[in-house]
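Just one protein chain is left out here, and the rest sit where they should.
Chain nomenclature is as follows: A and B, assigned in order of appearance, with residue numbering initiated at 1 for each chain independently.
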Amino acid sequence: MSYSPVQPMHIPDGFLSTLVSVVFWTLSILALAVALKRVGRDLGERQMPLMGVLSAAIFAGQMLNFTVAGGTSGHLMGTTLATILVGPWAAMIVMTTVVSIQALIFQDGGLLALGANIFNMGLIGVTVSYFVYTSIRKLARGRSWGIFAGGALAAWSSIVVASLAAALQLALSGTSPANLAIPAMAGIHMLIGIGEGLITFGALVFLYSARRDLLNINESAPKGSKAIWVGGLVLAVVLAILSPLASTHPDGLEWVAGRNGFLEAARAPFFNTIPDYVFPGISNQALASILAGILGTLLVFGVALAVAVLRRGQKDHKHPYTDSQE
Amino acid sequence: MHHSIEIEHLSFSYPDGHPALQDINLKIAPCEKVALVGPNGAGKSTLLLHLNGILKGNGQVTVCGLSMEQKNLGKIRAEVGLVFQNPDDQLFSPTVFDDVAFGPLYQGLDPEDVSSRVKKALIAVNMQEFGQRVSHHLSTGEKKRIAIATVLSVEPEVLVLDEPTAGLDPRARRSFINLLRDLPLTMLVSTHDMLLVKELFDRTVIMDEGRIVADGDTLDLMADEALLKAHGLEKP
Partner (left out) sequence: MHIHFLDPYQPLKSPVHSLDARIKFILTVAFILTASLAPSAAWPVYILLLAAILAVEILSGLGMIYVLKRALLALPFVLAALPVIFTIKGQALFNLAIGPWLLTASSEGLARFVSVAFKSWLSVQAAIVLAASTRFPELLQAMRAVGIPRLLVGMFGLTWRYLFVLVDEALRLLRARTARSGQSRQAGNKPGGSLAWRAHMAGGMAGNLFLRAFERSDRIYVAMLSRGYDGEVRTLPIPAFSGSNWLTLGTGLFFLAILLIFGSLLWG
């Protein structure tokens, strides 16, 4: 039996331009530096064994598949589970480890492209998981259904948004036309995300009955929720940048911005560097408007979540693992 | 000359309230080899974890003349080598060398000293050639030997083992027994292997339900069938 789950999100080398690779490497390194500092404070000496073994578990967990139809199977990526179990900062490091080892040992994803892959699955995946999960738990006001619905929905959303980021990187590199890559990636991952949501749901049910205490980690907002809000804002900006790509109208930016008031913030000069080509035959207007609609909704969602997190204020800093008998 | 291990009125309960140890009193002299036996759940493993401060109960625990306090923990952990049941939990570094070097490294020794300690420890367990091997590729017997090497490299005074012969085939078990016999350290070994006890340990302590119910000469205790049966043990 060989290790080869379908991983359409791990971008190999050669597909991203050097500039895009370097930019996303920089972003990932910055995020990691912050995460390492935070995790050191939260977990202390425990952090290395805990995150190391959890990374191995996620890796192994990705082999647990289930048949979807005929020969295809669905399986777990694990971002949401990691976020729920150890909090967003540690989850970021855990996913970075998983993705790095996949690239180094199994050539699943490139080495130069690793920065972008870490960004997509580590940063974006974890941030979206965290936002969606905590928001739904708040909505459920502490009732248990919040855990399961939150986890499943968070799993689905994180996969979809991460795939959008990957499509964006491919488009910016000039490797895939934007108006094909974005819907294709999003479409495929909306389906794959369902599998992820279902498995995450099943895992949470098991953990709820076996070790409920492990699921209470994100009960209260850790100090520095502001940083997470910034993360959400970055996310919203990334999405905002996505939408004008869909249009090849020379004033594409203004055209889309006109239709959707949220996008005034986008900068025009930036978009001159984006390769300007489309897949012939697809009605740009129709596609652009559909995409603008989806992205506008996501943006609203993102901003609303950010506001909700901010409003929560500074609650007590809760350690995921209370210091042991030491 | 201090006792290697001196425990007075030690009691311990887990956070969930379960009383694991009740009024334990135990003195072990240097170079004594003592076996700890008893049914599962008797508290043997819990007791062992008190010997290097992983767990802290009520009562007095003194190891090699050092009392069990926060400030002594570093020194204590250099004097007590604790080897756990599952070698996979003990061998956590990429290579065998790294695992055996871990202890001396944390003691702050020079690189040359670390290397020589590793060499000595591997020779002591007869695994000299295994330095660059990856732990995952080793057999259970080999892993258990390396696990011992990982604590030997800190040159402890006391060796504490939890179920050392569990899971070993007869050949591996035999070579392991010979290994233990040749180590000139104080030893406290928790085990179900009654033949091992009879062969290597002059003194046996029987635990049951968190208490020490018998402590004395191995052969005398082994002869007392009623005592053994009462505490879930069988005569070898």
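Following the convention adopted for this analysis, a residue touches a chain if its C-beta (ideal position, glycine included) is under 8 Å from a C-beta of that chain, and two chains touch if they have at least 3 such contacts.
What you are looking at is a predicted structure, and each value in this text was computed from that prediction instead of being measured.
Here the missing chain is touched by one residue of A:Met48, A:Leu139 or A:Leu191, and it is A:Met48. Residue-wise, the contact with the chain that is not shown comes from A:Leu170, picked out of A:Ala91, A:Val128, A:Ala154 or A:Leu170. Contact with the omitted chain, checked across B:Ser11, B:Asn25, B:Asn72 or B:Ser93, is made by B:Ser93. Counting over the whole complex, subunit B has residues 49, 52, 54, 74, 77-78, 81-82, 84, 86, 88-95, 98, 101-103, 105-107, 111, 114-115, 132, 134-138, 150-151, 154 touching the chain that is not drawn. Across the interface with the omitted chain, subunit A contributes residues 1-4, 8, 11-18, 21, 32, 36, 40, 44-61, 63-69, 74-76, 78, 81, 85, 93, 96-98, 100-101, 103-108, 110-112, 170, 174-177, 180-181, 195, 198-207, 210-211, 214, 277-281, 324, 326.
The criterion applied here is as follows: only the chains that are shown with their structure count from here on.
Chain geometry summary: the mean Cα position of subunit A and that of subunit B are 46 Å apart.
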